[in-house]
Each structure stands twice: as structure tokens, then as C-alpha cells.
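My questions will all concern the structure given below.
With one protein chain removed, the remaining protein chains of the complex are shown where they sit.
Entry: chain A
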Amino acid sequence: LRKNVEDFTGPRERSDLGFVTFDITADILNRKSGLQTFWNKNTLMLFFIFDWNVKQLFLYLSAEYSTKNNALNQVVLWDKIMLRGDNPRLSLKDMKSKYFFFDDGNGLKGNRNITLTLSWNVVPNAGILPLVTGSGHVSVPFPDTYETTKSY
């Protein structure tokens, strides 16, 4: 069940705080298959990336969107370090956003176009540090109203 809850009582600044939780047992029919394919496609790619000069991959899921205040916003929601030798299969079950999804202002309310992409930083044993963006992306719209319940 993916809930999009905006809670105005953020701890630091009075900005929009978005909560996005992912869970494969989604009962949101039209979103489910989109998220699943996006995740599977990227997990498949990871099998091929590890070679003798790849020490680790730093994976991160970032949300990109634009608001009235700022033309471009990018927020990392979740990251993971995957060492060579780790199982490259990513599990999508019940992953909560690791970091608070704060906006700089009130730009999340009613924002229809928040794009989630999976990217990774290849850390070699020695050499260049490339940043690669995974294929595909998922679009997440936020509702027009705030929710005041604190359950998440």
C-alpha cells in the first residue's frame, strides 16, 4: 500500500514533507506493474555490472521534481551499498524512504510530476568513478491536500 502523506509538522522548517513507501503487495492496480517492471529491469542490469575492477556500487533512488520556488529539486530517498560478491538482487518489499523527503518550501502539494529514478555510482578498485542512471523511471503524483494523521 503506497501512501502519500504530507505532514506539515516537519521537525526543522515548515516545509512540505512527503512520505513515500514502496511495497510490492500494492493494491493500487495501475501503479503496481509500472513499479515492478522498473525495479526488475534495473535489478537485471546490476548482474552485469560487477567485473574485476568494480569494488562496490553505491545505489540510490532519487526523486526529481520542480516547484514554484526552485526549477530543479533532487532528493535521495533511499541508498544502499552493494559490494562485489553481494547478492545483486534487490528486494522491493516494504522499503520505507530512508531519508526525510523534505521540500524547500511547499512544492510537494499537488505536484503531479515527481519522477523516481534509480542510479548508481560505480566505485572501482582504481580508476574513474562513473555515475550511471538506470533505465526507466516511475512517476509519483502527490495529492492536493495535506493529511494530518501521523500513521506511516
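Basically, a residue touches a chain if its C-beta (ideal position, glycine included) is under 8 Å from a C-beta of that chain, and two chains touch if they have at least 3 such contacts; residues count from 1.
By definition in this document, contacts and distances are computed from a predicted model.
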| item | value |
| --- | --- |
| Protein name, per the UniProt record, of whichever chain is missing from view ("Signal peptidase complex catalytic subunit SEC11", "Eukaryotic translation initiation factor 6", "serine C-palmitoyltransferase" or "Beta-hexosaminidase") | "Signal peptidase complex catalytic subunit SEC11" |
| Absent chain, residues of chain A that touch it | 12, 55-56, 58, 60, 62, 69-76, 79, 81, 83, 99, 102, 104, 119, 121, 123-129, 131 |
